[in-house]
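Let me give you the structure first, and then I'll get to my questions.
Missing here: one protein chain of the complex. Every other protein chain is in place.
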Amino acid sequence: MSDTLLKLSDINISFSGVQILKNVNMQIQKGEIHCLIGENGCGKSTIVKIVSGVYKPDSGTIEINGKSHSVMNPTAAMEEGIQIIWQDFSVFPNLTVFENIALNQDLYNKNFFVNQKERRKLARHALDLIGVDIDLDATVGSLSVAKKQLVAIARALLNNAKFIIMDEPTTALTKNEVASLFKVVKDLQKQGMTILFIGHKLDEVFEIAENFTIIRNGEVVKEGQTKDFNQEDFVYYMTGRNIKESLFDAPNMDKDSKPVFETKDLCLENEFENVSLHINSGEILGITGLLGSGRTELALSLYGMHPATGGEVFLDGKKIQVKSIDDAIKQGIVYLPEDRHTEGLCMRRAIYHNIHMSTFDKFVGKNGISESDMYDDALKWVDKFHIVTPNVENPVATLSGGNAQKVVISRLMSMNPKVLILNGPTVGVDVGAKFDIHEEIRRIAGEGVAVILISDDIAEVHANCNRIMVMRAGRITDEVRNCDVTEEELAEMLSRQE
Amino acid sequence: MNKIKKLLSLPESFCLLITIVLFIVIQLRSGQFFTSNNITDLLASYTVPGIMAMGSLIVFISGGLDISFPALCSLGGFITLTVFKDFTGSVIIPFLFCSLVCGLLGMFNGVIIAKFRFAPLIVTLATEALFWGILHGILRAREISVLPACFEKLQDSVIWVATNPETGISSQLPGVFLIFVGVVILSSLLLRKTVYGRKLFAVGGNPSAAENVGINVFWIRVSAYIISGITAGIACLCRSMIIGNYHPNALYGYEYNVISMVVLGGCSLSGGRGSVIGTIFGVILIQTMNLSLTLMNVPTYWQKFCTGVIMIIGISYSAYRTMKSSQTLSGVMNKTDDKVKEVK
Partner (left out) sequence: MKEKTTFKNFVKKNSYYLYLIIALIIIFIAMAFISDSFFTVTNFISMMEQMSDYALMALGIMLCLCAGGVDLSTVGVANMTAAILATYLIRFAPDDCSTGILVISCIVVVILALIIGAVCGTFNGLLISKLGIPPMLATMSTNYLYTGLCMVITKGVSLSGINERFVEAFTVNIFGFLPIGIVVLILAAVFIWYELKKTSFGVKLCMVGTNPTATYFAGINNDWIKIKAHMISSILSAVAGVLMLARLSSSRADYGKAYSTQAILICILGGTAAIGGKFSIPGTILGVFIVQAITTGVSMTPGANSYMKNLVYAVLLLSVMILDYYRTNRKVKAK
């Protein structure tokens, strides 16, 4: 018996006439931690769905443990010991922790009746396997993202799992939680598990994976051992381009002028306190912190969604009140939400409608609202931000992640803002588009808009913000200039324990 | 202490509380509430809506919605009573037949909704029109004033007779009440003790996750509608036996009654949440209200309005509570970070 756990040979699959995977060959050895990387939309998730039996390839073979499978389905995959941790964890928020874990086992055993005592024992056992202590009776919907993920992992371990596939596991985790996760993964490897990571965060690949496979546009472009490559190589293979980001130094900032936007001792009960910041036009101010540091709450407060309970806000030197989103928008403060799919865009609606979502009233003239004006105006934004689309009447859902994000940015810029607050602008955006968006943000700052960039991506904040504020547990703990610190020093500031 | 607090904050507890308050109010206003014959009448009246509520509960938990069940069961009931018109055998046979017919009609609902992913409201609105149309348009249903002979024994069976010493009025608790009890017990077992029941909750809570873990979402959804059909059919036959006859329009518009009972009992319309005990409280609350207005000397033409006001208040309050609880911010500064336990 060979040491190869999984072998994909010449896998091809297409949907609705579009080729998603082309002649994909991939090999994973037993007991290794392997990483499958590629930009969003390159076909990574499709490979997972083929291995787990949800999709059937048009051609090619799947070999597991040396056995060839012509027909793969979720049950067969489970029997081979394949367990998937999906990106959204596929947990049931309305059920308790032990229910979520035990249900998988019930399905596997094809049980009819439910034995609550047995199930609790089983769940406790699964959690012990990964060394985690979570309240068995807690409703999963009330747990933090990291805990939900641990429940999903515990669940996967119960059914004689030999091969665990994790789809984008670290997207919503803080640095600490990622470290905990990696420890769990390494422990699992010691127990003989083979693990496949799907992702696109390069620093994590280097930390955890021994071998990797890079996919671009549905084809395998490179594979090998991570110790033989560096970050720049990876970016090159993933995007096909050589990209190196320079440090932003606010070239257009007028250093003598007064700040465009300023807060003094801003606080919101239970969320943050004594937040004093200032930003001049032409600057990009970074606010970073771990998940749970209060940075999103601060952003929403500045935007009027959860108005501050204390402190003062100044715009152009004048004191202002921001008690509602309407207040914020009227005074030129706009916000890019964290989750563009649910908070930023109406996916089924046309691109040009999404671009003007905040400014429909501007297009109402003597003859009523003008669709053609909206259409033409949208074309200008498509041009300005290089949005790739054949027709602005198409639904936003037809765009890639990066382009969809640019639609939201267009919408915000069409409001002629004074202050642009961005929360996680490149989350779920592939590496190539990420740099594009960074360039657009720098240009926006260059045009005189005060940009506040909120993100937990240290590299992003370090490269693109001339000044960075670190938040921890609701307070600003550090303020530095990006030219004065390295990325590593910045990362250390975030996770420093007091 | 924590567990009791958690228990009290459930919508089911709130429903129970309001029900008890209602009992006390009615007793104070009429003095007739806690009499044996009134309680017997009330219990008897819970039978029909209670059975239907169980079916609706199951559909809601699975994430679906069915407003066609009164039409469905009127049709199924009529077909059964007509087919078994001269039957003299065991009463179980027509019950099985009715379950079969209504189950098939329910499957019709379920397949259309689950296969094409249409909005359940629209589909069941259409099938409701379809079922009424078949019942009145094609079958030309008329009142059946005497039930087939096979129902006689069950119809006449009585669990107890309660006589009010003051007024001399006596009430019977009919045997079909046991069918209600049986349906309740079965539903509770199904939901809490079987994997199928847990699958219902799973599909209602997160259908895509259910798909990913290998649950057959399509059949779970369809089966929920089949169950809804079967329970409605049983309820229709029970109703005929309690009243003594079958009338095709008797249940017209009954869906709101039942749905509000299930909702007030804590079941979420979006799926994944609900309980048998809560639904029972909801049935008791609304049905008692429906019946007791006469006891409190409220004129007939005021009754619908009064019930309507109270239902809206109840639904509003429970929606308000759900809204409040989901609006809380994360409380960043109050968080304590739980650590991962070192085991090995």
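Think of it as A and B in the order they're written, each chain with its own count starting at 1.
Rule of thumb we're sticking to: a residue touches a chain if its C-beta (ideal position, glycine included) is under 8 Å from a C-beta of that chain, and two chains touch if they have at least 3 such contacts.
In this text the structure is predicted, and so the values were computed from the model without any measurement.
Between the chain not shown and the residues B:S13, B:S188 or B:T307, the one that touches is B:T307.
Per the touch definition above, the residue from B:L16, B:L42 or B:L65 contacting the chain not shown is B:L65. Of the listed positions B:L8, B:L104 or B:A129, the one in contact with the omitted chain in the full complex is B:A129. Interface residues of subunit A with the unshown chain, by the touch rule above, are 16-18, 305, 325-326, 329, 335, 337, 342-349, 353, 357-358, 360-361, 363-364, 367-369, 375, 391, 393, 411.
By the touch definition given at the top, subunit B reaches the unshown chain through residues 65, 112, 116, 118-119, 121-123, 125-130, 132-138, 140, 252-253, 256, 259-260, 263, 269-270, 300-309, 311-312, 315-316, 319-320, 322-323.
Quick note on the criterion: only the chains that are shown with their structure count from here on.
A straight line joining the Cα centres of subunit A and subunit B is 43 Å long.
Of all residues in subunit B, those touching subunit A in their complex are 192-199, 201-202, 204-206, 208-210, 212-215, 272-273, 329-335, 337-338, 340-344. On subunit A, the positions that touch subunit B within their shared complex are 54, 74-75, 78, 84, 86, 88-95, 99, 103-104, 106-107, 111-114, 128, 131-133, 147, 176, 180, 183-184, 187, 270-273, 292-294, 297, 306, 473-474.
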